[in-house]
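The complex appears here without one of its protein chains, the remainder shown in place.
As written, the chain order gives the labels A, B, C and D, with residue 1 at the start of each chain.
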Amino acid sequence: MTTLSDPQGESFRLSMLLNDTRYRSYTFQFIALVCVAALFAYLGSNLMANLRAAGLSISYDFLGDPSGYDINQTMIAYTSQSSHLRASIVGLLNTLLVSILACITATIIGVVAGVLRLSNNWLVSKLMAGYVEMFRNVPVLIWIIIIFTIMTAVAPSPSAFRGDDPDASMVFGMIAFTNRGVYVPAPVFEPLGWVVLGVFLASIVASILYRRHARKKLFDEGVLLPTTWPTLAIVFVPAILVFFVLGRPITLDIPELGGFNFSGGVTLLGSLIALWFALAIYTGAFIAENVRAGILSVSRGQTEAAAALGLRPRRIMNLVVLPQALRVIVPPLISHYLNITKNSSLAIAVGYMDLTGTLGGITLNQTGRAIETILLLMLFYLAISLTISGLMNVYNNAVRLKER
Amino acid sequence: MADTAVETPSPAKLEVSDEVAIQITNMNKWYGTFHVLRDIDLTVHRGERIVIAGPSGSGKSTLIRCINALEEHQRGRIEVDGTVLSSDIKNIDTIRSEVGMVFQHFNLFPHLTILENCTLAPIWVRKIPKHEAEKTAMHFLEKVKIPEQADKYPGQLSGGQQQRVAIARSLCMRPRIMLFDEPTSALDPEMIKEVLDTMVELAEEGMTMICVTHEMGFARQVANRVIFMDQGQIVEQNEPEEFFNNPKNPRTQLFLSQILGH
Amino acid sequence: MADTAVETPSPAKLEVSDEVAIQITNMNKWYGTFHVLRDIDLTVHRGERIVIAGPSGSGKSTLIRCINALEEHQRGRIEVDGTVLSSDIKNIDTIRSEVGMVFQHFNLFPHLTILENCTLAPIWVRKIPKHEAEKTAMHFLEKVKIPEQADKYPGQLSGGQQQRVAIARSLCMRPRIMLFDEPTSALDPEMIKEVLDTMVELAEEGMTMICVTHEMGFARQVANRVIFMDQGQIVEQNEPEEFFNNPKNPRTQLFLSQILGH
Amino acid sequence: MSDVHAQSVGWVRDTLIDQQPPPVTEAGAVKWVRSNLFSTIPNAILTLAALWVLWRLLSGVAPWILNGIWDAPSLSACREILDGATGGCFAVLAERWNQLLFGFQYPSELYWRPMSAFLLLFVAIAPVLFYKTFPRQMLIFTAIYPFLAYWLIWGGSLLTPVCAGLGFVIGYLVYARLVTQSFAMGFFGGIAAALVFWWITGALNFTGILMMERVESRNLGGFMLNLILGTVCVSLSIPFGIALALGRQSDMPIIKWICVVFIEFIRGVPLITLLFVANVVLAYFLPPGSNFDLILRVIIMITMFASAYIAEVIRGGLAALPKGQYEAADSLGLDYAQAMRLIILPQALKISIPGIVNVAVGLFKDTTLVSVISMFDLVGMIRGPILASTEWNGVYWELLGFAALLFFVTCYGISQYSQWLERQLNTDRR
Partner (left out) sequence: QTLSDVQDRGTLNCGVTTGLVGFAAPDANGDWSGFDVAVCRAVAAAVLEDPQSVEFVPTTGKTRFTALSSGEIDMLARNTTWTFTRDVDLKFEFAGINYYDGQGFMIPKELGVSSARELSGATVCIQTGTTTELNLADYFRKNNMDYEPVPIETNAEAQQQYIAGACDVYTTDASGLAATRAAFETPGDHVILPEIISKEPLGPLVRHGDNEWGDVVRWTLNALIAAEELGITSANIDEMKAGTESPEINRILGTEGNLGEMLGLDADWAYRAIKANGNYGEIFAKNIGESTPIGLARGLNAQWTDGGLMYAPPFR
């Protein structure tokens, strides 16, 4: 904005505020600022007047008060005596949990569907197109409700597992699908069990090292070691061996029907599952399109050039197509992740206690602090969104193709 | 366009061996019901440099893509360097690593540096250790006169430079036969010269080459045979001198009058 | 490229008035910290036809864009037709409606017909009634020899035709001065001629013109001054004959040898 | 020397070979099946798997649909008729379809009004969507339509929408008068004139003149509510979106930042929280004593939401325009407002149409979220009154399937349109 053409002999005139490029933009910005400030002042004064009329005031003290309600899924210690703030954090963690689960599942579904849609099998690609169109064009809320209905109205209730001749039985004798959720066995670690786990983790690291080594060997000596089977072997064989050698130190805590419900094992709440799958399958359809577009964006010429060099189809995929397609796929993928996080607020429709359910739901209700809680709620979501999109920008800058 | 190429009118006298490099017998190909290649018979000897010309849609690209197994043919037989092209993956791999191909649109891998573009196939297909592959790559990059660009990305080079990298990339596989599909038609006039110079040099070293091009100057200078295709068939073939000065087939005459006309 | 232009070697002898059309005094411009234009002094008289030449990046475009206030300058003084270019919007508007500009890439408005392209500014800026504006537009379209295209859209015309429309569009504002920024360099050789012919005609009518171009044939035929720029400075200026035959500055000599060389 | 080699000797073909039919394996159904379904072993496995999935889907759904009961007073009656066989109880749709479409509070004798508004919508929107096929004059109807639709759906005196419309006309006339002098003057003059007109007519009471029975907006519901929210909010958000996009492109930092903050804020929070704002807090920010009904507050929030997204789409369109267009406009002496109005926006908007349509589809789907704040849109109707009623407690699939189908048809239609349009635009710009 250095605009200093020939200032000599000119003195400031009022009309310059409108006609001079130097001052004009200040004038406009000033006006805009005043308008916005006036709008806020107006809203604020309305707020004050309304609050005064209703005898209320803005205060966040309620966050420290005991919440008084119970939450069915808590990842940190929580009782009805804990504070509202803690309840919000429980909700936040639940939001993150379902979002992360849904993101992972949606990515898997999306990638599979997207790749299959490009398959040269006519039937499969049409089937996938059907899946994509069907899920993309129906509101996610309807999908959530449909899946929740499957969970509650179609799955058997725990009482169906009761009796000598039950209507329903557990899958493998370990997993129970009920209309309250899915009960799966939980691993129980005896002291030595941790050793097995340690060995397992170590072998994962080892397998990564092995792959690195294989690559280095190829680069240094031109020897191509097999990777797929050795990797699998390295990951599983030692852990299994150790498991048996140490005398099966990990046992399963199989859920058992007792009282009203199954107890023991891990419970995946019906509302969590409904929300998780609905989000995953809905967003998966979008991701599929995205993946398809990404792969198609790598021109046929690239594949042909690689083929002409003698590379085999799987290598072409790994070395040429995927690295390029990922650059196209990832940015929209991340905005789909963002959408999942935002759509997870629909938890409220199935009674999953996420951030909207606790802070924006029960806390709001029980305290009546609408303005405070909703403001806080928005800030929480905004923080999540900004974090995700910040990461996205970092990634985009890192992988941008060099152009001249 | 013809005038941008090198202007020496006499075909380079290069020795051609008796050995057969490519033998195509009675080859036919259809796209759906469309008969693209009809009864193609062609024998290419080691060291021959063949230019294929012909109107658009006459099947030139399809023909050389069949040689590389980028397209499958439905009838007839293609034998490259003693290997018969069948749907056997082994054979296809053998042939592809013997035959280098340069495309009209370069098709460099934009996510890899120039050097990585050149070493990718040698490392993964030929299993050559990386540093050796890099040495070879630098050698060929020097040959195409752009060793200093080795660490740049394709997007940072001009079209002519990119096409030269594409040639170097093929050469790094040390192919015995090179196929060129209109390697210069996507380039600006100045850049065409850079690329043609590189190709002339290759020809002079005795590489077996099949080149689809309309650069008649190039054809005159290096080809020892020009093949004219129309409607999926080889219509005429001859030595460049004869071909240009004395085309026999009326279709060829018409075509030559058009492209040499302006 | 020089050979595509009209080949009459003597500069047209056109009268040049004493009146000053553009006066640039000691003008400097920076892009950020990069000093693009340094101490430019230039006086253009009414009726003069000036060609600006110089290597890429020497600031030619920037200079003429400053005259049109498309870029602001930071120091010095530009006076166009008696109006001093300051940051006063009134002045900028006055100057812009006095000065027509033709860009390298035409920049026609693709959503408007040719006629609408030509009448838009007269109607909205000059507040000329529509039918009158259309009459003027048709007049200038005839002058550039494409009246029959008036109802087409720019996308339907060839590059040369588009550039001629761009010229007509500027003329419709009845500017006293025309600026051309490499008006022919985005065109094919045949089309260059069409556009240059139009410009020559304009020149012969006595329009004040500043033209950035490397068409030396054009410069010889119509310019009465050639200005050579390098590194943001005016390095040499002279009559075309002198300039081409007898360049003084070594930088100019080098440049001329390059562009006339091939 | 080269004539040693037989193949180098000149050779000319005298007779051209004709097209021949491909070998049998290369054409016809056999080839198609082979290459599309069973080209490799994994492919064949995939095909079989797909066939199995299809079979499962069809065998599950087909009898349910074919055996459907369309006439029964309640679920239990329906089950009795079915007598254990698989089959849907579509009777619920037959019995409640007008509740599903119009909500349970819209007077049933007035259903023709929203119905005709809905049909006229197509007439109004056609010249916008297919701007090439329909005459431009039809745009006049498009301009009138919002006021007509308001009158049809909400009723009341015809003069109310007429005056609202006249306000726009007067504003436009004043604008057209003044704009030749200065855009700002025309713009603000137009707004001022319209406001003055509305203020004057607002004081008048039209009750009784050309009346149709009034329907309160809280009585709207069902799919109609989704449609109203969708169309109203999208149309309203386009001008705001344009303003925001221009603001975000502006080189005046304060204006730019105001727009950036607004857009990023709105895009960073879920629509639900904005609906909560509409539902529970917005009223606190309105002047004391003013009584905005819920629908209006929801429209305000959804419009804000949509404009942020549309602004981003339009910003993309603006960025896609070559810089030369801006410069050419400048060099002809057009001022900012003229350049935007005459050169930049017409082009940028055209590029943005497919993106805007996509936002519109997304938004239309999101209108179902209003059921969460207990408004009775299609989903709200199903979840609330219908499923809770004694007769129809438990008919999930028929109702949810119906809702899904309704949305699918609409959204799929629109997205097909947008793809068609994208292809059109691509060929336009050769």
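The rule is short, and it goes like this: a contact is a pair of C-beta atoms (placed from the backbone, for glycine too) under 8 Å apart; a residue touches a chain by one contact, two chains touch by 3 or more.
Owing to the predicted nature of the structure, the values given are computational and were not obtained by experimental measurement.
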Of D:Thr15, D:Gln137, D:Asn205 or D:Thr390, the one touching the omitted chain in the full complex: D:Thr390
Touching residue (missing chain; options A:Thr152, A:Ser297, A:Ser335 or A:Ser389): A:Thr152
Residue touching the undisplayed chain, where the options are A:Ile234, A:Leu346 or A:Ala370: A:Ala370
Identified contact with the non-displayed chain, of A:Pro185, A:Gly265 or A:Gly361: A:Gly361
Residues of subunit D (touch criterion as defined above) contacting the omitted chain: 76, 99, 104-106, 108, 216, 218-219, 279-281, 283-284, 289, 291, 293-294, 373-374, 376, 383-385, 387-388, 390, 393-394
Hidden partner interface residues of subunit A, rising order: 50, 53-56, 68-72, 79-81, 151-153, 156-159, 179-180, 258-261, 263, 270-271, 348, 351, 353, 357, 361-362, 364-368, 370
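Just so we're on the same page, only the chains that are shown with their structure count from here on.
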Chain nearest the overall Cα centroid: D
From subunit A, the most remote chain by mean C-alpha position: C
Between subunit C and subunit A, distance of the C-alpha-averaged centres to the nearest whole Å: 57
Centre-to-centre distance between subunit C and subunit B (centres being mean Cα positions), rounded to whole Å: 46
Rounded Å distance, subunit A centre to subunit B centre (Cα mean): 50
Multi-chain contact residues (two or more partners), subunit C: 89
Of all residues in subunit D, the ones touching two or more other chains: none
Interchain pairs in contact, sorted by label: A-B, A-C, A-D, B-D, C-D
Subunit A - residues contacting subunit C, complex: 2-6, 10, 16, 18-22, 24
Subunit D partner contacts - residues on subunit B that touch it in the complex: 13, 16, 18, 28, 30, 32-35, 38-39, 42-43, 45, 74-75, 224-225, 230-239, 242-243, 248-249
Residues of subunit D defined as touching subunit B within the complex: 1-2, 5, 7-13, 16-17, 19-23, 26-27
